[in-house]
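This structure is in structure tokens; I'll ask about it shortly.
Heads up, one of the protein chains got dropped from this complex, but the rest are sitting where they should.
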Amino acid sequence: MTDPKTLSDPLVIAGRSFRSRLFLGTAGYPNRQVMLDALTASGTEMVTAAIRRISLAGEEESLVELIGERAHFLPNTAGCQTARDAVLTAELAREALGTSWIKLEVIGDRELLYPDVEELVRATGELVAAGFTVLPYCNDDPIVCRKLADLGAAAVMPLGAPIGSGLGICNPHMIETICNRSPVPVVLDAGIGTASEAALAMELGCAAVLLNTAVSKANDPVRMAAAMRAGVEAGRLARLAGRIPRRRHAEPSSPQLGLVGT
Amino acid sequence: MTDPKTLSDPLVIAGRSFRSRLFLGTAGYPNRQVMLDALTASGTEMVTAAIRRISLAGEEESLVELIGERAHFLPNTAGCQTARDAVLTAELAREALGTSWIKLEVIGDRELLYPDVEELVRATGELVAAGFTVLPYCNDDPIVCRKLADLGAAAVMPLGAPIGSGLGICNPHMIETICNRSPVPVVLDAGIGTASEAALAMELGCAAVLLNTAVSKANDPVRMAAAMRAGVEAGRLARLAGRIPRRRHAEPSSPQLGLVGT
Amino acid sequence: MTDPKTLSDPLVIAGRSFRSRLFLGTAGYPNRQVMLDALTASGTEMVTAAIRRISLAGEEESLVELIGERAHFLPNTAGCQTARDAVLTAELAREALGTSWIKLEVIGDRELLYPDVEELVRATGELVAAGFTVLPYCNDDPIVCRKLADLGAAAVMPLGAPIGSGLGICNPHMIETICNRSPVPVVLDAGIGTASEAALAMELGCAAVLLNTAVSKANDPVRMAAAMRAGVEAGRLARLAGRIPRRRHAEPSSPQLGLVGT
Partner (left out) sequence: MTDPKTLSDPLVIAGRSFRSRLFLGTAGYPNRQVMLDALTASGTEMVTAAIRRISLAGEEESLVELIGERAHFLPNTAGCQTARDAVLTAELAREALGTSWIKLEVIGDRELLYPDVEELVRATGELVAAGFTVLPYCNDDPIVCRKLADLGAAAVMPLGAPIGSGLGICNPHMIETICNRSPVPVVLDAGIGTASEAALAMELGCAAVLLNTAVSKANDPVRMAAAMRAGVEAGRLARLAGRIPRRRHAEPSSPQLGLVGT
């Protein structure tokens, strides 16, 4: 899309401006080249990887460098189950990678990968106090989202469905409620399986979408990355355009009167 | 989108090739200029208008000419309630406009605007026999769709929801069933309200989407036209890319083992 | 339920009154005793079986007799694919069984088991003219439903989902539309998988529910028959009671003012 209206609608998080509203993870691709091609096709300007997966010295460092040439690199604390563990991981990342941005994950269960909101709130408070720019992965709980924003989170990132499930947005009503009330950008994180769901997230009022598995495990990750790019643009444009109301009854698009030929 | 993979996937109906899979109607725009700008923003190459709405002589003829410069013009029989009336209307269109393509609408009720499938099947047979390229607007009935294809329809156009309702695709399962079995292209016609729904139609296997009210009555029709363009591209790319399966449980995108820092 | 309000709300079809709004099929049970126990647990007063499955002479006749002691027996034309075949089958049934009631099935495809509405309309007209009480199994097409009623069908029986699929009601909006407009009772036929879906059918305005596989193939058919009985009663009572409107926002059930202890 080269529509100038898209370009004039940047996303701003913590003072940084993004033209793309699609954030991508880096795990699970068939190989590194496919990952890089998918990042390019997606147009993303924000890419995340688990700190624990990055060897912070040696050859693996090149992942961060490779990404750094294309996009803002956002380390995440995937795998952490306590605030203490997550804070430590974030500090390791800042020291090694020189960024104070962190996608904060604190999960309460290794099987469900569902956030532990008590630990998450605690870690958010500590990391903000320590000067981090914190983007917490949370659930679709409007009270938790507000607390995170009140504590200084730069954005809130509620899940659409369990990580990797591809179930889409299980509770659109609550995501919309969160978007309507949030003082910070809402990024839909987790659950998306296909492009229409990314578009729906934007139509509900999300500022951006973060996804990983839906692209990396698609049959053709590069093409799915392009699909997600278009889906996010479609949803954002539709949100800005203002959709028609839903009606329970039909309404003719063509006038019924003054017909020729009768 | 400049992805070459999109460009290499044209839609072919009755031997004619289309790069855009979005068809648009012309009714209900605030004014003619907005309509023309929306058509341009949509990238459409197929535009429909009701014969009965076109004054077939005089100044109004310019609508057909204006559209003809940008897209293939597809007259439709909106407002017809019998096969006889629809056939007559199609013949008037062919004579006046010099096209044998017709979007065939035969409705069974002025309030619901729902197709009368018996009359529709009859009119399709007659018009095919008379040399028309027939695209019938039908319901999400897989038996009717197959009959229409067997009779020689160039495509079938099942509804997603009542015309103008903006309810989206009320029965995705049946639309997918129709797509899986149809020997001719399936064009989702009617019901779409926003871009994610257009994307969903393509993901279910539709070859194209036809819509009108969702664009013409949006707060900003031109921007919604761009949204629909992106939505259709997103859905088509996602369909080709092959989405991940839905899972009832979470699956980590980041590996759980070999964690650094523990 | 012994609520007198239930008892005062009988269903009337073609002049015959039914206290139960649950109709059951007889196919696919583990054995005949389970079937009879399920019929009893369901409280049904209308039971259907395929003519083609009934040996019209000899020992199998006892099925009809067994059912006849408990409920009105409704033969059906399952397996017929043309109006001619269905009419012939109905006439065989009338001659052999002495009933002019017929559940009319004319399917367009052996795999989908979806009705062929053209043949169905034709057969309905012929059978009504021949003095039958016709209950046609149709799709969720409001125009077809109205035509069937206009031809003299005693009820219309749209599907909720494909036969045996257990997908529930795929398009509740259209079932509700049909109920709102139908001059004859609407019986939801096919697709129901569990009790909440039977309740939903009644809440949408259906006069009764017909099902078979959901009971006969449940792990415990007798208990599922009792579940369906309660589900249909629940949905009917809820329909009569008049549900609260859906709200997008919360509303306290407990007053917020005049609190004790503050």
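Brief remarks on what is shown
Chains: A, B and C, in written order; residue numbering restarts at 1 for each.
Going forward, a contact is a pair of C-beta atoms (placed from the backbone, for glycine too) under 8 Å apart; a residue touches a chain by one contact, two chains touch by 3 or more.
Quantities reported herein were computed from a predicted structural model and do not represent experimental measurements.
If you put the hidden chain back, the residue from C:L127, C:A154 or C:M228 that touches it is C:M228. Considering the complete assembly, subunit C touches the hidden chain via residues 1, 3, 5-6, 25, 27-28, 41, 49-56, 76, 78-79, 85, 88-89, 92, 110-114, 162-167, 193-200, 203, 212-214, 216-221, 223-224, 226-231, 233-238, 240-256, 258-262.
Counting over the whole complex, subunit A has residues 108-109, 112, 114-118, 121, 139, 141-144, 146-147, 161, 167, 170-171, 173-174, 177 touching the chain that is not drawn.
Here is the rule we use: only the chains that are shown with their structure count from here on.
Between the CA-based centres of subunit A and subunit B the separation comes to 31 Å, rounded to the whole angstrom. Averaged Cα coordinates give subunit A a centre that lies 46 Å from the centre of subunit C. Residues of subunit B found to touch two or more other chains are 112, 114, 167.
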